[in-house]
Structures are given as structure tokens and as C-alpha cells.
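Every protein chain of the complex appears in place save one, which is left out.
Up next, chain A:
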Amino acid sequence: MNWITNFVRPKINSMLGRRDMPENLWIKDPESGEMVFHKDLEDNQYVIPSSGHHMKISARERLKFFFDDGEYETIENPKVMVDPLKFRDEKRYVDRLKDAKTKTSMEDAILSALGTIEGLPVVVTVQDFAFMGGSLGMAAGDAIIKAFETALERRRPLILFAASGGARMQEGILSLMQLPRTTVALDRLKEAGLPYIVVLTNPTTGGVTASYAMLGDVHIAEPGALIGFAGPRVIEQTIREKLPDGFQRSEYLMDHGMVDMVVSRLKMKATIAQLLKILLKMPVDAEAEAVPMPLVALPTEARPQA
């Protein structure tokens, strides 16, 4: 690395955009080994057409695919203290952060936005695994809280796409505190009678599952996603046995009652929009411009709570 690669390349990269110059025009399906043309893959939301394998996608792509016409208004994430512990392992945490920012052109692992799905106004918050494994630290925690507060203010449902290796160890105890902090924010949304939908994507593990990712009113998983609290390696070392086939994958969690459904990315919007319109008691033919019915029919106490 020299000053040219450090300072010049990122700028050029961000001008051109990450996906505009793929290193390979052909992308390999990790399951079947089949080569797929990148344009075909993008048109299919990065789901391999033949095998149905769901590739990881960036938060921006997620929002573009999910919202009507790919249009949305970004919610600005709060500023937080950077590197509170002055942490370094093999590398300084501030340098890891800088690298992640360059790589993803994001400020941290969360991107939230306002927009509509099949005409229904919602708040969506997405975790980007490319930013330090989607790890949950103070910045991500505050961004998630802000998204829930925005949903509460505007009386909209919130849909959260989880993708994370867990808490950001470089922030120590402050990262662990994001578990209760985000929990407070989501509980307030639920208590206001607004739905909270979690979409578990590959992978969602650790502290993230032990908080907001497992506290949805409804849990939806993308096919084949790794979802679990303890990592498979840790479990294997503890019990000294081979893990069962498909352990901690979406379909396995479905069988064990941890998720309500496993849904293809291509059907995600339609599935969630249909359910939310029922929960919000919207008329069948609700179109764009639709507003949720006022929530006055039930007294607060009688409304279903968390």
C-alpha cells in the first residue's frame, strides 16, 4: 500500500460506483459452480436463477430491490463517538473502520430509509455484511434506534433486514449494550401498535440474534441463510460432535419453530406488503397514496403487545 492506493483509488472507485465495474463479468454460483452473467444476476436480485442460491447483497441494492420503483429517502444516521476504547488488535480499530468505509462507501453497517412497498409507506433498515461483517457497535445501534423512532413518529411499520456476525468486539461492553438499547426502541414501536418485521438474511448470528433479530412480530428468512446464536465452530468444539445436516440454516430454523416462513428474495416485497396491509387493516384495493387506517378502534390496553 502506498499513498496512491490509499488516497486515489477509493475516490475513483466511489465516483464510478462499486457495481459498475465488476472485476468479473461472470459470477460463479457457490453451490453448483455454474457461471452466471452479472447482468442476468442483477436482474434477478442476485438470486442464481438455476439453483436459487441467494448471494449477499449490499444495503443499497437491498433498498433498491425492495422499495417501489427502487425509490427511497435515506434516514440520516446519528453521529456517535468513534473508537471509544482506543482499541487495537493486530490492527488499529480506526484503520479497520477506514478500510470498511472505503470498501463500502458507507459510514457504518446500517442504512435506513423511508419509502413504499406496493403503495404502503414503511421504514426499512438494512444491515450490510460487507461493513465489518455487519457488526453491531454504537453507530449501528444508534442508527437502528433512529429508524425505530422514525417509524414511531410517522406511524409506519418497520422492516429490518438483518445480516451480521454479531456484536462489534472492538467496542467492548459498549457494543453489548446495543442489545438492550435496540430492544427498548423496538418494544416502543410494538407498544404503539405498529408491526415490526424481521428478515433474516445470510448470515445473522451472535448478539444480533440475541436482540432485535429475534424479537420481530413476524420472522422471515431468506433461503439457505445461516442463523444462530453460537457459531457452528464453537458448538462443535463444545460438544465434540459433528453438527446435524443443515444445522442453523433457514429451513432448519423453520422446522424448529424459530421463523414463520422462508421466502425467496424475489417474493419478499409482495409477501411482506400483503401481510402488513392485513395487520394495518387496509382495504383490499389499497393503492399508492394509501395511509394506514387510524389506530383508534381499539383502546391502548386491548391492543396486542410485545
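Worth pointing out:
Please note the rule applied: a contact is a pair of C-beta atoms (placed from the backbone, for glycine too) under 8 Å apart; a residue touches a chain by one contact, two chains touch by 3 or more; residues count from 1.
Assume contacts and distances are computed from a predicted model.
Among the names given as "3-isopropylmalate dehydratase large subunit", "Light-independent protochlorophyllide reductase subunit B", "Succinate dehydrogenase hydrophobic membrane anchor protein" or "Acetyl-coenzyme A carboxylase carboxyl transferase subunit alpha", UniProt records the absent chain under the name "Acetyl-coenzyme A carboxylase carboxyl transferase subunit alpha". Residue in contact with the omitted chain (choice from A:57, A:75, A:126 or A:145): A:145.
Contact with the undisplayed chain is limited, among A:33, A:244 or A:283, to A:244. Residue positions on chain A in contact with the hidden chain: 80-81, 84-85, 87-90, 138, 141, 145, 167, 169-177, 179-181, 183-185, 187-188, 206-207, 209-215, 228-231, 234-235, 238-239, 241, 243-244, 247-248, 256-258, 306, in rising order.
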